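One protein chain is absent from this view; the other protein chains keep their places.
Should a chain be cited, it is by its letter among A and B, assigned in written order, with residues numbered from 1 in that chain.
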Amino acid sequence: MAEPAIRLTSVSKRFGGVQALDSVDFAVDAGEVHCLAGENGCGKSTIIKIVTGVYQPDPGARIELFGEVVEKVTPQEARARGIAVIWQDLALFPEMTVAENIAFETMLGNRPRRVSYPAMRKRAVAALARLDVDLDLDARLNTLPIAQRQVVAIARALVSDARLIFMDEPTASLTQSETDALLDVVRKLSARGVAVVFVSHRLAEVLDISSRVTVFRDGRLVGVYPTEGMTQGRLTELMTGKHFETTVAARDVTGPPVLEVQGLTRQGEYADVSFTLHAGEVLGLTGLIGAGRSELGHTLFGMSRADAGQVLLDGKPVRFPSNRAAVDAGIAYVSEDRLSLGLIQPQSIADNTVMAVLKRITSGGLISPAKKAALVDHWIRELAVKIGEPTDAVSTLSGGNQQRVVLAKWLATEPRVLILDSPTVGVDVGARAGIFRIVRQLAETGLAILLISDEATEVLANADRVLHMAGGRILGEYDPRETTLQGLEAAIYA
Amino acid sequence: MHSFLRNYPTEAKLLAVLVVICAALSSASPSFLTLVNFTDLLNNNAVNVIWAVGLVVVLIAGGIDISFAVAASVVQYLCVFVFGWIGGGNWAIGFVVAGVLGISLGLINAFLIHQFRIISIVVTIATFNAFFGLLMFFSSGRFLYNLPGWWSDRLILWEYETSGGTWAEIRLPVVVMVVAMFATWALIRHTTTGRQLYAFGDNPEGARRAGINIALMQAIAFGWMGMMAGIGGLMQSHITREVVPNALYGRELEVLAAVVLGGARLGGGRGSVLGCFLGVALIAVTQNGLNLMGVSPYAFKMVVGLTILIAISMSNLDFSAMTAPKRRDL
Partner (left out) sequence: MTRLRNALGGEVLGLIGFLILVVILFGLTAPRFLTAANFGSIAFQLPELGLLTLAMLIPIISGGLNLAIVFTANIAGLTLAWVLNTHGGVDAGFEWFVVGSLGALIVGALAGMVMGLVIAYTGAHPILVSLAMMIFLRGLGEFLTKGGDISGFPDYLRPLGHGLILGIPVPLILFAVAAFVWHILLTRTRHGFAATMIGSNIRAAAYSGIHTKRTLTLIYTLSGLMCAVAGILMVARFNSVRVGHGEALLLVTVLACFLGGVDPFGGFGRVVPVVIALIVLQALSSGLNLLGANQHLSTAVWGLFLIGVMVLRWVAAQIPKRRKG
């Protein structure tokens, strides 16, 4: 039995009326690679914040860090004992340089001290060397791509000589090669006795390098399992407490072509893209992040303009000067970034729903409250959105219900073509099936749907045809009924 | 040079604009590029720079302060009474008293912002009204001329008779300005506290999770601003030899314009001492040039406003976006 790095016993935490954690236990061994799995809101983030001293647990908890019982954990205390977190939002400082971000630790403390830039650079260089990566230390962080910022966040954790690193959804924004590089780093850390805890609800890529997985559900501990023989399917069942069948929904679509893309090219984003999307079809578009999928979606939605090639809508060439023109022509786009682009979080569910169809609820130049209420009511019922009041802020809803509001907003525009860009990001496994049921029903009514996703399982299960995109080009087309997951993944990760 | 352009793009652009304006003015008016004019510019704008370097610290930490100019008036007024009460005083006492009074007023802002989670623009607009109203009420708007001699006597620290017989001189406020600039530069560039201020303004949640003391950050930012406000007020009275309760009313917005022109960002995380100086300099040089060219003083502000408007429009336009294919135009 390895020595425990941390051991938490009967940890509870209440926020107002919500029991975020209900007497859970959690332990990680030294040098272990551990997974902490659970759906959004299961208490994963709460427990990290308790271990790192951001929150204090309710009375009765016992926290043991590296063999010592600690009465009150503060952020300083946790850091001093070698606990580091790489937050999902990275918690970096975009206006500061790479070196400052990595060696930020050296600038903490209430007593002012002189900043030694050479010493800071030295530490940053050392940390980056341990990761075997090379970054411009004087570049401002906001000039770097997201993946490199993630590297900076990891380097920052290494600077503090961490003995336990939490990684909160670390692979969410990484491409496959970047993920591989990250896993490589994790192996090196583990070999040196540093424990790593992956916190995620999408663990396929990290299951094989970790030894155990702890599953939380609704603030309670479900259990701790060896990863030997654990599958994504089994894990999903443990996380949701439900059993899912994966079936292939694909069928032959005979509808007329709605959207034809011919040789579409945009310098530096995608090249020579051609495909046809039929009425009633769900066309999957998969590939790694950076393959040009979302960029293509942006052009189709009129947010950017192609350099060459053309787009036909119902056989007629179209060229949108803005996304408003695209909406008017019947194209809708569900953004991958629901939090900051898909919805206006602090505003009401009703306002978010009617945002794209203001003309339709206006009579005599004024917005009609009756028409507005009727429209909102219709879509909430149609898409079975679970809400309190339509006047509640949309931020009060769960990820799945928020995505339904996004769908409602676009469906209200009565689109011909619906582009779904990673529609299940941040949506619980259990709620995903519900989203795809709606997608399927929409296709049945004749809507042409382009489903962009980097999850091969998702497109295989839900699309009628699948296009594989890499390096800005379409490399292949697959029929889900004749393709195995392994086959598609082999092509994607090739 | 390369890293200066990259890390201080606004400052670099501003410097270029300033050089162009100076070049144009020196060819348009022979009296522009003279030592006397240069020292006059410094003497007349030292107080604005002192306030600017105070304000930039608040902006870096993600706040804004509307109240500092009236706070400076309050400090001036209180100073007169404190000096009268202790029977005169001297420069050392003067700096300490003005600094401490200023810091106290700044800490009132910091306390309200931190304790009650009110954003700084609301708090400082409220304290602006409270400070100004109370000052005008208690002073009844009366001017004070009975300043101690050490305070009102002109202090020339360096002088030089030019060939034309005019004197170029550097007065006390310029030296105080240099010290204030240096101290602020040292604080924000070379102390851990200063870097924490940047980090806090840049990403408050990230700073909180890293364990930065938020209350301390607010106290330092607004305390520093308050100290500069107080010392700037002391210098202002030294120059004008009087205390006029409403003399500084409205200066806050001019200084704010200069600081933001100098690259500080409303919203935090960006700003530099050099930028403050250049921002104040751009406005001062423009006015000075117009004056030398014989433009009516009434037209000054108009041109200054127009200059700022054009400068911010230019500095916010991304010229690379005009040549490269348009990316996301919404």
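Quick note on the criterion: contacts are C-beta pairs under 8 Å (C-beta built on N, C-alpha and C of every residue); 3 or more make two chains touch, one makes a residue touch a chain.
None of these values were measured; they are calculated from a predicted model.
Counting contacts over the entire complex, the absent chain touches A, B.
Here the missing chain is touched by one residue of B:36, B:100 or B:125, and it is B:125.
Among the residues B:72, B:97 or B:304, only B:304 touches the chain that is left out of the figure.
If you put the hidden chain back, the residue from B:25, B:50 or B:112 that touches it is B:112. Chain B meets the missing chain through residues 64, 66, 112, 116-119, 121-123, 125-137, 141, 250, 253-254, 256-257, 260-261, 266, 296, 298-306, 308-309, 312-313, 315-317, 330.
Counting the whole complex, the residues of chain A in touch with the unshown chain are 14-17, 303, 322-324, 327, 333, 335, 340-347, 351, 355-356, 358-359, 362, 365-367, 369, 409.
Keep this in mind: only the chains that are shown with their structure count from here on.
Considering their complex, residues 52-54, 74-76, 79, 85, 87, 89-97, 100, 104, 106-110, 112-115, 138-140, 266-267, 298, 303-305, 307, 322-323 of chain A touch chain B. Chain B meets chain A in the complex at residues 3, 6-7, 189-196, 198-199, 202-203, 205-213, 216, 265, 269-270, 325-330.
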